[in-house]
Structure formats: C-alpha cells, structure tokens
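Structure first, commentary second.
One protein chain is absent from this view; the other protein chains keep their places.
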Amino acid sequence: MPNTFGKLFTISTWGESHGAAVGVVIDGCPPGLPLSEADIQGDLDRRRPGQSSIVTPRKEKDQVEILSGVFEGKTTGAPISMLVRNSDARPGAYDEMREKLRPSHADYTYLTKFGIRDHRGGGRSSARETVGRVAAGAVAKKLLSQKKIEIRAYVSRIQDIALPPGTPKGFPTEAEVEASPVRCPDPATADKMVARIEDVRSKGDSVGGIVTCRIRGVPAGLGEPVFDRLEADLAKAMLSLPATKGFEIGSGFSGTLLLGSEHNDAFVPKAGGVGTATNRSGGVQGGISNGEEIVFAVAFKPTATIMLPQATVDTAGAATELTGRGRHDPCVLPRAVPIVEAMAALVILDHWMRNAAQTRTFSS
Amino acid sequence: MPNTFGKLFTISTWGESHGAAVGVVIDGCPPGLPLSEADIQGDLDRRRPGQSSIVTPRKEKDQVEILSGVFEGKTTGAPISMLVRNSDARPGAYDEMREKLRPSHADYTYLTKFGIRDHRGGGRSSARETVGRVAAGAVAKKLLSQKKIEIRAYVSRIQDIALPPGTPKGFPTEAEVEASPVRCPDPATADKMVARIEDVRSKGDSVGGIVTCRIRGVPAGLGEPVFDRLEADLAKAMLSLPATKGFEIGSGFSGTLLLGSEHNDAFVPKAGGVGTATNRSGGVQGGISNGEEIVFAVAFKPTATIMLPQATVDTAGAATELTGRGRHDPCVLPRAVPIVEAMAALVILDHWMRNAAQTRTFSS
Amino acid sequence: MPNTFGKLFTISTWGESHGAAVGVVIDGCPPGLPLSEADIQGDLDRRRPGQSSIVTPRKEKDQVEILSGVFEGKTTGAPISMLVRNSDARPGAYDEMREKLRPSHADYTYLTKFGIRDHRGGGRSSARETVGRVAAGAVAKKLLSQKKIEIRAYVSRIQDIALPPGTPKGFPTEAEVEASPVRCPDPATADKMVARIEDVRSKGDSVGGIVTCRIRGVPAGLGEPVFDRLEADLAKAMLSLPATKGFEIGSGFSGTLLLGSEHNDAFVPKAGGVGTATNRSGGVQGGISNGEEIVFAVAFKPTATIMLPQATVDTAGAATELTGRGRHDPCVLPRAVPIVEAMAALVILDHWMRNAAQTRTFSS
Partner (left out) sequence: MPNTFGKLFTISTWGESHGAAVGVVIDGCPPGLPLSEADIQGDLDRRRPGQSSIVTPRKEKDQVEILSGVFEGKTTGAPISMLVRNSDARPGAYDEMREKLRPSHADYTYLTKFGIRDHRGGGRSSARETVGRVAAGAVAKKLLSQKKIEIRAYVSRIQDIALPPGTPKGFPTEAEVEASPVRCPDPATADKMVARIEDVRSKGDSVGGIVTCRIRGVPAGLGEPVFDRLEADLAKAMLSLPATKGFEIGSGFSGTLLLGSEHNDAFVPKAGGVGTATNRSGGVQGGISNGEEIVFAVAFKPTATIMLPQATVDTAGAATELTGRGRHDPCVLPRAVPIVEAMAALVILDHWMRNAAQTRTFSS
C-alpha cells in the first residue's frame, strides 16, 4: 500500500495536483475525540499556497470537508474521510510539460515506471498530495495534546543563512514561529531569510535549507528496538516528503566528529525518574524514546522548478530546452514546516498506540 | 511486527546477544534460486567479531545453518529459516550492567518500555541482531545479481579523516574495499583511519564516522511516488541500524547550500534512454529510481561503550559510576559496511518485486 | 487497518449509512487500464436499493464519482478515489434506535466497543458500506477479464427453496442470473423464491439463504500453501460481509460424509496440462488454485430488521420492545450477489499480483 502510512493510526492519501480534489482517509482513530473542520483548517492554512509573498501565488482556500467518521461532533472509531477540492487548477499552464521532462522532478521516473503520466503540475507527485497528510496530522496532534505532547518545527537554515548557535532559547512558541512568513523563530534571521528568498525569486532561481523539529512531552518507552526504531520511522516519514535529501537526529552528522567520551549522554537522577545531562541522542536511545526532547533536522533541496532555461529531453528522449512556467515556490521550506509537524505527529501517535497494545494490556 | 522488514521479500529477525542463538526467517523468496550456506557465509564473515585488530575480540565463527526453504540446493518459495548459534557468550561479564544503566545505550529505554531487560550485552538491542539481516541480505544480493545490480558500501570518513574529494575513482571493487580492515577503498586514507581507531582504542575511547553506499544497475522505475519513496525506505533501513544518527541521499545536507540552477540534474540523451549530466539526485527522483547510480551516506556515532569511567544512574535511579567492560568495538564502521549493504539489498529487492506486481502484470 | 482489504490491490472503504457519502480508495491498481464511471455503475446498479419490488425501497441512484487516479481515461497507478453521495438519507426515521438496541444487529456491540454510535441506519455497520466494495470490485473484474477470468454468483437457495440438483447446467450467463430480481438462474425456482420473499415481507418477517459463486479461467498457481490459502482469503472476504454465517468451498460440509476414496479428485491428462475428473476440491488444493472452476457457497441469515415487535433492551440495559421501522430488505440475497462477486474479484486479483511478484520475476 504505497499510499498508506502508519500501522495502527493509518492514513491513506489520494489525489492529483490538478484533478478534482485531494484527500485522505484516516483508519484506526480512537473514538470519542471532539473533532470538526475547524480543528484541521488551521494547519491547512499554514500549508496552503498564496499565504504570503514568498510562496507560490496559486490561489487555493484548501477548505476541508469531513465526510465520515464523526457523529455529533465526536469521532466514532470509523474511518475519517476528508476532502479538499482543487479550485485554482490551471492545467493549460502545463501543456509544455506534456512533452518535456522537467529536470530533477518526478516526470521521467513516473513515466518510466507507470507508462503514463498526469503531467499537470506533477500530478500525483505534486506536493499538493501533502494536503491529506496535514489534515490527518491535525487530528493526530489533537490526540497527542491530550497526552501533553507538543510538536514544533521551524526553519533553521535557508541556504547559508542559519539560526545563530543557541537560538531559539528554549522551546519556541507557535506564535514565535508564525511571526515571520519564513517560519524561523529568530526575527533577525528570519528577515535575512525572507530577503534571500525574495532575491532568489526575482532572479527566477530557487533555494533550499533545513527544517528543525522538536517534540516535547514524549514519555520514555515509545519506539522499538529493531526495525521500527522511532528515529527510523521518523526518517522514513521525513524522506517521504517531496524535495527532502537528508535526515539527522540529535547530534547527527556532526556528532561523528566527537569521541565516545564526548558524545555520550550521562544519565542523571531527575524528579520522577531519570534524565540525561546532555541530549546528543536527540531523545531516542536504542530506537526508543528516553523522555528527553526529541530533536531532528530535515534537509530540503532547492525547488526543482526554476524560471531559467534548462537543458533537458522530451518524452522521446531528444534534447531540448525548458523554462519553468506555472506558479511555484521559490523555496519550499516555509510551507514544509506544518508538513514536517504533521508527519512527526503521525509517527509519535502510531507508536503510542503500538506501545499501548503490547506493553500495557497484559501484566506479568 | 516490529521485528520484520519488507513488504514482499520480508525478513523477521530474532535472538539476543547472549541467548542461545540469533536468526532470521525470510518470507516471499522467489523459488528456484540456487542457495547454500556458502552463499551466505561470506558476508557473515565480513560482519563477524574478531575478524581484525580494530574490532571486538569476541570470538564467534557465526556459522550459519539453513533449516528450511531450500530443497536439493534450490529455494522452494517457502520460508528460509537461518540460525547462528552464540558460542562465545560470556554473560557473567555483564553482571555490573544488571544494575547500572550504560549511557547512550538502550538499557534505560528498553527497561522502561518493557519492564524487563536482558542486560547481557544489550540483549535484543545488541548489534548482534544484525547477523540475521546480513544473512538475509546475502540472499537478496544473489537475486539482485541476476539483474546485474551491484551494491558497494565503504567507510568514507572516520571522525575527521575523510576520503579525499574525487576518490574512489569510479565504482570500487569489493577487493578494493576489503583490502584494509577499515573497509575504506583508498589505501592511504585507510591507513590513517586504522591508526586513529587504534589510538582511540588504546585510550579506552571510541570513534564514529560515515559509511557511503553506492548501487549500480538499478533500472529506472523502482520506488513509489508518495510514502514508500525509495529514499524513504532506504532512510528507514539505515536508521534502523544501531548507532546511526543520520542519512542523506545524493547532494544531501550540503546540497541545501546550492541554488536550484546549480542543483538540478539536466537530462541528456543516452544510449538506450535518458540520463542525467550530474547526479545530485543520488539516483532517485520523485521517490523513484532514475537509472543513475544510487548514492547515499549514513552517519554512525562513536560506540557508546567506552573503557573510561562515566557518570550514570542505577536501575533505582540513583547516581553511580560505570566503566565499560566486556569486548567491544572501538569503532563500529568497519563491521557496519556489510550490514549497510544487506539493508540496501533488501530495500532494492523488495521494490523490484513490488514494481513487478503492479506495473508488469497487466497491460493497457 | 480494519477498513482495508487486500495486500497489493488494496481497498479502503469509508462512510456511514446516513452520513454525507460512502466511498473507497483503491491503492496499487495497475496503470494503463481504460476506466470510467460507466465501468463501475453497472455493478452499483445491481447492488443499489430500490431496484425491484423485493428489496428495500430506499431511493438511491448510487451514482459514482471518480476523483483521482484516472487521467485521460486510463488508470495512472495512483490511488483511485471513488465517492457516492447519500441522497435519500432519512435519519429521523431512526430516532427510536437512538435508545433501543436492535436484536441481532451491531448496535450493542458497536456501542460497547467504541462508547459512541451513529444510530442512523446502522451507521458504519450498515450494508451501505458495501458500495465501496462493489465499486472497487468492478475495477478488479475489468482487470481480471484481461486474463479471461470470469466470476458469476447467484442465489442457490432461499430458506428451503433450493436450485434443483444439476442446475444450472454449465456456467450461467449474467443474463440468466439477471433475468429474475432474485438472481437465481433457474426461472422456475426463481419464481418460487420471489413469491416466498414477497410472502415473508407481507408478514413483516425476513428470510435468508445461500449464494453460490463460481469462477472460471483462474490458472493453476494462485494462492499460498499456508496462512494465505486461496480458500482462507475467500472465506475471510465472505465472512466480512454483513449477515453472513457460513462459507464452504467445493464439497464443503457435505463432503465430510464421504470416504477419502469417494472424495478424492483423480488427476487426468488434459489438453495443455492436468485436470481432475471431479471437482470436490472446488478448484483449490493445498491452498492454491488447480485450474478447475472455483466453487464456493456463502450462508446469509434472515435480515435482522423485521416489522414485528421484538423484546430487547435500551442503552441503559432496561427491557423494552422494538418494532422495526425504516426501509429494509426482507431478504439480503438478491443484492448480495454483486457484492459476493466483488469480494471474490478482489481476492483473485490480489493473489494474481502476489503470485506475479514472487514467482515470475526471478528465474533459477
């Protein structure tokens, strides 16, 4: 089931960029959760196009409709089907892409694999598919909030413009992240990032960077010792997002420069349990959460679509040239923030439920 | 099924570091493949302890026994059960760990999750579990070799000692990788790496680094557009290995410093199809292989077990001190090379079979 | 994923009887299949309420809308989302059921399990959920027809009115089945069945019976030797339908009265292979199809909703009485015929794809 994610709280997304609609079906949702469209629209608004001057101008309200699984304002345990109509589709804008393969896009690989391709705005390979993930993630977040688990992603680097070391201080609030359209919680850095994106856009080019995600309130015990390590499932979740090229947890790649004596997180007694003096583990040890903050980072490449002429081939394999058209993000990171949060929420919630099934039901 | 990996070619591993044995069951193996223990022992020997002076001295022959699924020298399509007895278990060496929690190990998290812990050498959380992965990976490699797919991993960095840019030239041979016990294909760099590991070991400390993996011969079309992207499944596979902290494909984290116009891989006509002028995509576009070499890197932290005193707590949560004992690798990377290859082989083979099921069976 | 069926060709249904809509998402559909709403509507019409005088008068056109996965008239390999709006919902007709639990319905068990219940017409437990199964089954049938596989279900018994031994002669045509509203291919028997149903309805009562299903053209080799035997997956598919109480394949329960020497199907040489002289196996041996016709039967109980007063309890557990209201089928079998066919098609297609993945991709 290549379009399904999760084991117990599972989501199945469907839809193409310029088809009738995009949507998601959640299966396995616990019953009794108060839920309405309003709970979901907020994150969809953070993801939607046209929200600011540094993202694509495509105009979509991305208004969600809940079609099933909710009765008199509460979830019933039945599948929750949610749908968002595509209203500003302009398939004609993509006529040139019917024949020409966009470099570093999915055009060539999708066509080769399936022998057929909806060329309009990437079809199924479009980031528009993430509407369903964000809608489902909003439900997951609401459930996790019952357990006092909070997830916060933000842009920590655009090209070479990075958050200064030691910032943000503490766990940033959503307001701090949302204060800038680039979703970087340090105002001065955010301004530089916005300027960079505007500059790059004005040249018809694009730019990438890094999203950091932090999760607090996760108790020790979520995850598995072997294949379904919490970091493995987070890595899969993040690398399943369009434009991602890398994932690291805790000390990540730079941690490989340290000696073991420098890298280990000493255990220390803590009110109500055990803590660690440092957090190079990023909140996960041996695949299982240790109660510290979970911290990971995701690398997003510069948007593949640029407004500059590029060498490419057509569907017959002959050399040609292509200049990007249509409406595109010069930088995907601002809109990626709620998507990263959604995927993180889905992973944590799924492991919560898995853990409950195996370790809290039978006693010795 | 937290101890199972793969959708169609699935493996289920079992066993603890100091239990009776470790093993694996492969389900879904194509029938008719000539297979004997000799096909598997080679990779197990590359993984086994005691193979050189820079790895743990634990003495295990790691001799594999095939218990089912092979008849008169060929696979039958039935499950292949393989087992390796633990012969040099010394559980007594771990008595201290019954009470004390090793920093940056799975001790605390496993105990918190399950309420019980086999403390002997990490129990289920030991890297000894990877015996089963390597055995299954050897079967996968043999199947992939029928399709001319070749997988080569090697150590590209130990702490700050990295392969020089532009090396190795071309796709390294297995002999080039195996020439040094550290499994770095550049002899001069390999020597420095070995010296560093020996130095660190002599101080009771440990060190990490990066394993690079390259796969050639993968046709365009393997992978999926959404959740089960090829890079997502590779990321999950790699982050499911002990001691890993990061994964990147193609240009990875450093690719985020480029502009889109610098990063895109231009398509070019190629004998028999379409190729790319550069390979920042790392062989995968839109989640699907594009026919170019697949290239990714995995970060391994310094081994958590060191022979130096460390602050920690005991199982009652009280502060104490622990000095590592037992037999350990000062650096896990040399032995990680065949494990990374095994996991990569499992991912590629699984996607080969998935692709065959959906796209080659019915015609329009 | 309790609302998903299948391993490679998977369907996920959603929706409630009196919610906004019911629907299904197909994942894993082979690309390139010509497909439009017209391919699906036919089977939906055979399933829909109000189609004849012996079924429920609820008026639903059950018009299907394809929302994704089809481009320029062909499937793309992406998820196919299909939706049917509920147009004749009359939730008010069910006010009494908010408090009273209908005997032999899902009311009590759903409420006990989930702590909440959409009482309107059964909510998620309504047979209206099978709209999605039938829509997906129509796609599966179209794919199977490429392989010359044909599925025909029909009513073989209503209460004690059974098809005479030896009828129908040969594999009945769809026209023969559809000739009577009861979907029994023997006209004389069909007339008696219709009369029985009308008689029972006039008394406010209900009646059950048996649906037989036959599948021809399945090559030898589909199925698995152990858990996923073809008959096991068919049994699960059929017992997952509302109102089913039993399943048998080939000789079934009556075969247990024979001796082995009477029961065995002798192999005989056959043009192009091997056949059997008799077919007590029902087309499956050792869990795998043998090339003979697949034959199985499904028992459906009398509809639980009757227009007669029945003793029951209310949601507080106190004794009360309930007389059925709303619009109901006095006998579910006529409308069950296309549903049985749909589930059979899903099982056969899924096993076709699974078989292709494991046994036709790699050679020895």
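In order of appearance the chains are A, B and C, and numbering begins at 1 in each one.
Just so we're on the same page, a contact is a pair of C-beta atoms (placed from the backbone, for glycine too) under 8 Å apart; a residue touches a chain by one contact, two chains touch by 3 or more.
Predicted model only: the values in this text are computed from it and were never measured.
**Q** The complex has one chain that is not drawn here; which of the drawn chains does it touch?
**A** A, B, C
**Q** Could you tell which one of A:1, A:143 or A:322 touches the chain left off the display?
**A** In the complete complex, the chain left out is touched by residue A:143.
**Q** One chain isn't shown here. Among B:115, B:187 or B:309, which residue touches it?
**A** Of the listed residues, the one touching the omitted chain is B:115.
**Q** Which is it among C:52, C:173, C:202 or C:240 that touches the chain not included here?
**A** C:240
**Q** Name every residue on chain A in touch with the hidden partner chain.
**A** The list for chain A reads 8, 28-34, 74, 77-78, 143, 146, 225, 352-354, 356-364.
**Q** Could you list which residues of chain C touch the chain missing from the display?
**A** Touch set of chain C with respect to the missing chain: 2-5, 13, 101, 103-110, 112-116, 124-125, 129, 157, 159-160, 200, 205-210, 220-229, 231-240, 242, 244-253, 255-270, 273-274, 276-277, 280-282, 284-291, 299-306, 308, 310-313, 317-319, 354-355, 359, 364.
**Q** What residues on chain B make contact with the chain left out of this view?
**A** 1-4, 10, 12-16, 19-23, 25, 27-28, 31-32, 65, 67-69, 71, 74-81, 83, 113-118, 123-124
In the analysis below, only the chains that are shown with their structure count from here on.
**Q** Which of line, ring, star, complete or other matches the graph of chains that touch?
**A** If you draw each chain as a dot and join those that touch, every dot ends up joined to every other.
**Q** Measuring from CA centroids, which chain ends up nearest the centre of the complete protein set?
**A** A
**Q** What is the distance, in whole Å, between the centres of chain A and chain C, each centre taken as the mean of its C-alpha atoms?
**A** 39
**Q** What whole-number Å value describes the gap between the mean CA coordinates of chain B and chain C?
**A** 46
**Q** Report, in whole Å, the distance between the mean C-alpha point of chain A and the mean C-alpha point of chain B.
**A** Computed from C-alpha means, the inter-chain centre distance equals 26 Å.
**Q** Using the touch rule from the top of the page, what residues of chain C touch 2 or more other chains?
**A** Chain C, residues with two or more chain partners: 28, 31-32, 74, 77-78.
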